[in-house]
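Of the protein chains in this complex, all but one are displayed in their positions.
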Amino acid sequence: MQRKLTLGLATGLVATLLTMTSSVYAQKSATDDIAKYREMIADGNPSELYEAAGEDLWKKPAGPKNATLEKCDLGLGAGVVKGAAAQLPRYFKDTNKVQDLESRLMTCMQVLQGRDPQEMIDAPFQKGPKKDMEAIVAYVVTLSKGDKIKVSTAHPKEKEMYDLGKRAFFFQGGPMDFSCASCHAENGKRIRLQDLPNITEQKGAALGWGYWPAYRVSSGQFWTMQQRLNDCYRQQRFPFPIYGSDVTIALSMYMAKTANGGTVETPGLKR
Amino acid sequence: MNQQRRSLLKYSAVFGLMASTGLISVAQAQEWNKAAFEGKSLDDVFKILGAGSPDKSSAVTLNAPDIAENGAVVPVGITTTLKAEQMAILVEKNPSALAAQFFIPAGTDSFVTTRIKMGQTSNVYALVKADGKWNMTVKEVKVTLGGCGG
Amino acid sequence: MKITHLKQLLAIFGFIFAVGLVQTPALAQQKNDPKFNKMMQDSFRAEGIAGLNRIDQDETQKFCSDPKFANSKQAEAMREKIQKINMDSIQQPSDGKYIGDWKNGEKIAQSGRGATWTDKADTVIGGGCYNCHQIDPKEISYGTIGPSLTGYAKLRGYSKEVVTYTWNRINNAKAYNACSNMPRIAHFKLLNEQQIQDVMALLLDPESPVNK
Partner (left out) sequence: MADPMRVRAAENGGTVDVKILMKHDMESGQRKDAAGKTIPAWFISTINVKANGKDVFNGQFGPAVSKDPFLNFKYKGAKGDKIAVTWIDSKGDKRTDEATAS
C-alpha cells in the first residue's frame, strides 16, 4: 500500500505541476491588477489627516504638568524629531531600556507631562489616549520619510533585544501552531492576494518594517507598529500582547535591524 | 421615518440659514438630492436624475481598477471629452446605487476622482450630462476577500 | 596582527573546504532561555477566549520553533518521532464516511474566522483553506503558502489510498511533515468531523468544481 500511495502521489505531483503552469497566468494578472489598484490609491494617503493632528498634539501643553512634548528625546537629542524614527528601537540611558517609538513616547509623556503610562497601556486602540498617541506617531514617522533605516545593536541590551526578537519570531503557539515565521519566512508567498514579505531577509524586512505605521483601507484607520503587531498576534490566535511589552519591542528590534539600509516609507497605505 | 424627517428638516434649515446669511448662494447649494441617494436600483436613480436610459458613449471613461484589494476603498474617476455639467457614479449591487454626483461649472475640467465603498463585485457606472443629455460607461470591478479573513 | 589572523583563518577554511570536510556544524536544539521565557510570560495577557495557556507549547510546537535545528540532519530521528506522535493522534471517521457535502466544504474553505480573542467561544471556526491554497479555480483570491489543490482528485484519482491520505493530512498535517505550516485541524478541534468530511468532498467529490 505504501508503494502504491507514493506512486499515486508522484503522478499527482507531476499533474499538479502541469496545471500550475496554466494557472500561473491567472495568478499573475490578478497580482498585476492588485498592483494597479495600489497605485491608484497611493495618491492621497489619509495618514496626512493624522499627521496634522499629531503635530498639534506634540506642541500643545497637556497632562498634569501642562507641558508639551517638544523636549522629548527620541534618541537624537531633546526635541529632535527629524530622522529619529528611522533609528528606533534603540537603547536609552535614562530608562536603561531598549524602547520603540511608542514606549519612548510613553516615557516622554510621563516625564514631561506627568501622565500615567498605565492609562495609555490599558486604553483600546483608536480610542482615548491611544487616539492621541496614534496621531503623534503619524507626525513623528512622517519626519523620517525617505531616510535610511539605521538601527544599531552595538549596545549589549540592543543585541540582547535583537536575539530575543529573533527567537520570538519563530516561536510557535496557539491552536493553529502559528509563529511569525509561518507566513513571513519564505520568499514569493502570499495569503489570499496579499504578498507576504520574507522578514528574515533584508529586502522583505524593509518591505514590512519600512511601510508601517500605515493607514489601513480595510479598517479606515491609521495603525501604529504596536497595533500592527497586536493584530498579527490576534490572527496567530495568541493571547493579547501587552502594549509596549518586551516581546513587541524585541520583534521590532529584529525586524528593524534586519531591514537596515532600507528606506523609511512611512506612513504607508495598506489594504 | 420620523428620525429621517427630522434630520431632513434640520438639513434644510442649515441650508436655509447658510443661504440667507450668504455663506453659499441658493444656486450653488445644489441641495442634496435625497431621492436620488435613496433610490435603490440603477433605474430608480436614472429616473430621479432625469437620465432615462442613458446612452453608452465612448467619450466617457471610467477609471477604476479591475480588482479592488478591499471593497472599503475603491478608487473611481471619470474623464470625458464631452463638456460635462454634471457627473455621477453608480454601483449596481450596492444597497443604494448612487455613490456620488458632481456639478462642474464652466472653467472646471470634465474630470473627477474619488473613492467609494463596494459591498461585493459589481458593475460600476459613470454618468456624464453634457448639453443637457446623459451619457454613460460601465465597468465591472471585482471585490476580493483579502488578508487572513479574521 | 589582526590581518594575519584572518589570513590564517581563511587558509584553514580553504583547506577544509578543499578536502571536502565541510559539514554543517553540529547542531543541537536551542537551549531553554530563562530570559526569553520570562519575556514571553510577562508580555502577554489573557483576552476573551485567548488564554495564556496558548503560549504553553506542546512538543511539536517547541521542536518547530527552532527551524534551523528542526530541518537539520541531526534532528531526523526527532522529526520522525514528532510525526509518529501526530500520526497516532489521527482518528478515522466514526461513521466510516469520508466524503460529505462539497458546497459546505467550499464555505468552510472560504472562512478564515474564529479562535481569535475578538471571537466568541461559539464563533464557528473556518478552515481558512483559501488563505494558503488555490482550490476552486473560480476563486482568484487564494494564497500560495500551501500547494495548489485545484484538480485535486482529477489528478490523483479517487482511490482508497488517496482518500485516507487526504483525510489524515487534513486532520493532522504534521503526521507527514513534522513542521508543516498547516494547522493540525482535528488535533485542536478547529473543525469537527462533519466539517472535515465536507472539506474532503470539496477535494474528492467528482462533482466539486475542484475536479471539473
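As written, the chain order gives the labels A, B and C, with residue 1 at the start of each chain.
One rule holds for everything that comes next: a contact is a pair of C-beta atoms (placed from the backbone, for glycine too) under 8 Å apart; a residue touches a chain by one contact, two chains touch by 3 or more.
Since we're looking at a predicted model, the values are computed, not measured.
> Based on the whole assembly, the unshown chain contacts which displayed chains?
A, B
> Using the document's definition of touch, tell me which of B:Leu42, B:Ala64 or B:Val112 contacts the absent chain.
B:Val112
> I need the residue numbers on subunit B that touch the omitted chain, in ascending order.
Interface with the chain not displayed, on the subunit B side: 3, 7, 10-11, 13-15, 18, 23-24, 28-30, 32-33, 37, 72-74, 77, 91, 94-96, 98-105, 107-109, 111-119.
> If the missing chain were put back, which residues of subunit A would it touch?
Listed in rising order, the touching residues are 43-44, 46, 48-49, 52-53, 215, 217, 220.
Everything below uses one rule, namely that only the chains that are shown with their structure count from here on.
> Which category does the touching pattern between chains fall into here: line, ring, star, complete, or other?
Here the contact pattern is complete, since every chain touches every other one.
> Taking each chain's centre as the mean of its Cα atoms, which chain lies farthest from subunit B?
Looking at centroid distances, C is the chain farthest away.
> Using the touch rule from the top, point out the two chains with the most contacting C-beta pairs.
A-C
> Let me have the rounded angstrom distance from the C-alpha centre of subunit A over to the C-alpha centre of subunit B, please.
That pair's centroid distance is 36 Å.
> Can you check how far apart subunit A and subunit C are, centre to centre, with Cα atoms defining each centre and the answer in Å?
Going by mean C-alpha positions, subunit A sits 25 Å from subunit C.
> List the centre-to-centre spacing of subunit B and subunit C in whole Å, with centres computed as mean CA coordinates.
That gives a centre separation of 47 Å.
> What parts of subunit A, by residue number, touch at least two of the other chains?
In subunit A, 30, 191-193, 234-235 touch at least two other chains.
> Identify all positions of subunit C at which a residue touches two or more other chains, and write them in rising order.
Answer for subunit C, listing residues that touch two or more other chains: 116, 118, 130-131, 140-141.
> Taking the touch rule as given, give the residues of subunit A at its contact with subunit B in the complex, in rising order.
Interface residues on subunit A, with respect to subunit B: 30, 33-34, 36-38, 40-41, 191-194, 217-220, 234-235, 271.
> Which positions of subunit B touch subunit A when the two form their complex?
Its residues touching subunit A are 63, 65-70, 72-73, 75, 115, 144-150.
> So in the complex, the part of subunit C that touches subunit B is made up of which residues?
110-114, 116, 118-119, 126, 128, 130-131, 140-141
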